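All protein chains but one are shown at their positions in the complex.
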């Protein structure tokens, strides 16, 4: 265990909630809260999993994901996308951008935990 | 329905006026006919010839009749015109 998870999210309360859930399960959690330099942060940290919000200040989650997928280093990085917009087209956009998993807010803690475990293991 | 009581009065006015104009139109016809009468008179070689003095009296009588008649009609027409404009106000 002890794998690294990077949470990119702009809502402090949500960051806190996710950090709490994952840390309690034994994950080491890093956080980042804006979109501009998110790609660089990911490349530098090279976590085992990225939890990515869609609506970020500076750059949308979709754009960040597409950039990550175009880089060799992060091409296969598992990315869990979170969005507060629960429409079908949002899910489609996430899949096209290359999301490994897509979850709609509000989520249940257990769901997030399960997804993280699955993505890192698989 | 109320208007029915006033219409005859107005109608009567313009009816009078139209008949007045008819009379004015007729006057020259009357004049022409009366002044045409000398055409029927016998010429000088006939037995009962018309004397010039009689002819003068006849022709000038017609003239006077037309002048007086025309003057009377013109006066009435003016009065009727005045009433017309009065009513239009």
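Letters A and B mark the chains in the order given here, with residues in each chain numbered from 1 onward.
Just so it is clear, a contact is a pair of C-beta atoms (placed from the backbone, for glycine too) under 8 Å apart; a residue touches a chain by one contact, two chains touch by 3 or more.
The working rule: contacts and distances are computed from a predicted model.
Asks: Looking at UniProt, which of "Gas vesicle structural protein", "Cytochrome B oxidoreductase", "histidine kinase" or "ATP synthase subunit a" names the chain that isn't shown?
Replies: Options "Gas vesicle structural protein", "Cytochrome B oxidoreductase", "histidine kinase" or "ATP synthase subunit a" narrow down to "histidine kinase" for the missing chain.
Asks: Tell me, which residues in subunit B touch the chain that this view leaves out?
Replies: 21, 24-25, 27-29, 31-32, 35-36, 38-39, 41-44, 49-57, 59-60, 63-64, 66-71, 74, 77-78
Asks: Just the residue numbers, please: which parts of subunit A touch the chain that's not shown?
Replies: Given the touch definition above, subunit A has residues 10-11, 13-14, 16-18, 20-21, 24, 34, 55, 57, 84-87, 104-110 touching the missing chain.
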